[in-house]
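Of the protein chains in this complex, all but one are displayed in their positions.
A and B label the chains in the order they appear, each numbered from 1.
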Amino acid sequence: MIYDYLYNLTGSEALAAFIQSLLPLFIFILPFALFAVLMERKVSAHMQDRLGPMRVGYHGILQTVADILKLVQKEDIVPADTDKPLFNIAPALVFVGSYGVFAAIPFSGAFVGANIDLGLFYIVAISGLIVAGILMAGWSSNNKYSLLGAMRSAAQIISYEIPTMLVILTIVMITGTLNLYTLSEMQTGYFWNWMIFGGPDFGISKFIFIPLMIIAFVVIYISTLAEVNRTPFDIPEAESELVAGYHTEYSGMKFAMFFLAEYANMFAVSAIVAAIFFGGFQSPFGYLGNTFGVHWLIPFEQFFWFTAKGLFFVFVQMWLRWTLPRLRVDQLMALCWKYLIPIAFVDLLIVGLITVL
Amino acid sequence: MGLVTVLIGMKVTFKHIFVPAVTIQYPDVKPELPERERNRLYVNMDDCIGCDQCARACPVDCIEIETVKSLPAEDLGKTSNGKKKALWVTKFNIDIAKCCYCQLCVFPCPTECIYMTDVYEFSEYNRNNLIYNFVTLTPQEIEEKKDNFAKLEAEKAVQKAAAAAKAAAEKTAAKPAPKTENKPPENTGSVN
Partner (left out) sequence: MLTEEKIPTKPDNVRTEEMVLNMGPQHPSTHGVLRLELTLQGEIIKECRPHIGYLHRCFEKHAEAMTYPQVVPYTDRMDYLASMYNEFGYAVAVEKLLGIEIPERVEYIRVIMGEFQRIASHLVALGTYGADIGAMTPFLFCFRDREKILSLFELVSGARLLYNYIWVGGVSHDLHPDFVRLAKEFIPYFRPKIKELNDLLTGNRIFIERTANVGVLPLDTAINFGISGPNLRASGLKWDLRRDDPYSIYDKFDFDIPIGKGEMGTVGDCWDRYYMRVLEMEQSLRILEQALDQIPEGDVSSAIPKRIKPPAGQVYSRVENPRGELGYFIISNGTVNPFRIKVKGPSFVHLGIMNELCKGHMIADVIAILGSIDIVLGEVDR
């Protein structure tokens, strides 16, 4: 894998680990965040019969670069009575929480940041840092609307982690592993081996699993949508208590970090859903590398499929954002506690029974 | 059931991705405006007879007109539809920032010299540049016309005073006559 390749290249463990940890950030996430902002604006524009950014670069490709340049050169305003250490750490914490998830996600057969056996568990734990960051941001802003927005956002994220974990438990019961890399490897072959179609073991249980897996997929997709604060669950982002929520008082580079963290988070949860249910980096119908005997092509193909699936789910998230109205806070909570959790729980029980029997 | 309505909504938005955009790229492509379009006002001073109808019709009082009567000997020419001009227009200001583009000034004009063009991009950096002056006379000419008119008025006033003095003198001279006036009509009446 890449770590070994780098170790052979540099001869030093620390350097190899260092470069390997930076790779996802610079090669993938930052360009992806730039691309995702533009994609959101273009997708929303075309859905609304208009054109989106057209002036900067060809058809607006360089628009995000212009936005980032603008944000970087802005004055960093820190309001007077804020809690300065918390105020400064909060965006960094949110960014770390979003980015840290990528360590356990397999980008291709040859690259996974850290092949942890507790992959999924680690992911859920690290994204808990986001909640801490949001609460810090809301509290230290010294603004009662920010505080209320932050508390609502924290309540939303914490509540929706429960259905996510229940669905993850369901998958764990079927496959027996928390390691995302092994999960993706298990769904090898063709697309009917994917988890959404019942898993790689062929038998009567596979067909019983299909409706259960589809329900689990819908539940986890909705819960992760709420975890990243996207419409219809975007109370913290848009008009929370009529102002902008927990990041009201941030400007310049710190705001840019919240901004990029949101898009990184979107891709992270899309990648997780793709890895769990849709085969991660596996191709739906075999590899060109295998057919032509060009074996070094396979990791690149897998990377392509991984990106394609992630981008597709990100597109569906954007699609939902521009179609649906917003849920009110109490309806959001009711959806989680009264509908998603019971459904996920029942799903878990049935899958557990089938696995045991 | 809620999920079904969500999916129906998603189908609508998805179809719209493939609909071509209805917007145009403005500064490069400009929309075609219909012929009755109401944008910036323009006054053709050759046709203006200084009747003040447009200023009176304006609801926001953005037109200021001042005129000076011309001397009887001067010929100001005719407008394009045959009316003879008799007034020098010394001031014709339209404050286009005040104008509400209602077109009420266009209808009363007898010569159709004030009308709305299709110019809509006329922003200025200085607000005073939005007061449009339409007079075609130079300031010296304006002074000259005003002086001429003042002189004419003065002459007329002098003449009037002289005539009034004369009439008063005639009246005082003719005053004793009324007692003897009764007799001559009788004498003239008897001579056939």
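Rule of thumb we're sticking to: a residue touches a chain if its C-beta (ideal position, glycine included) is under 8 Å from a C-beta of that chain, and two chains touch if they have at least 3 such contacts.
This structure is a prediction, so every number in the text was calculated from the model and none was measured.
J.: Among B:L76, B:L104 or B:L130, exactly one should touch the missing chain; which is it?
T.: Final answer for the missing-chain contact: B:L104.
J.: Tell me which residue among B:I8, B:M45 or B:A150 touches the hidden chain in the full complex.
T.: B:I8
J.: From the listed residues A:L6, A:I29 or A:M47, report the one that touches the chain absent from this view.
T.: A:M47
J.: On subunit B, where is the contact patch with the chain that was removed from view?
T.: 1-3, 5-6, 8-9, 11-13, 16, 22, 33-34, 36-38, 57-59, 100-104, 107, 116
J.: Residues of subunit A in contact with the chain that isn't shown?
T.: Contact residues on subunit A toward the absent chain are 44, 47-50, 231-232, 234, 238-239, 241-242, 322-331.
Following the convention adopted for this analysis, only the chains that are shown with their structure count from here on.
J.: So, what's the distance in Å between the C-alpha centres of subunit B and subunit A?
T.: Computed from C-alpha means, the inter-chain centre distance equals 69 Å.
J.: Which subunit A residues qualify as touching subunit B in the complex?
T.: The touching residues are 43, 45-51, 54, 218, 319-320, 322-324.
J.: What residues on subunit B touch subunit A, complex-wise?
T.: 3, 6, 9-10, 12-14, 16-17, 19-23, 25
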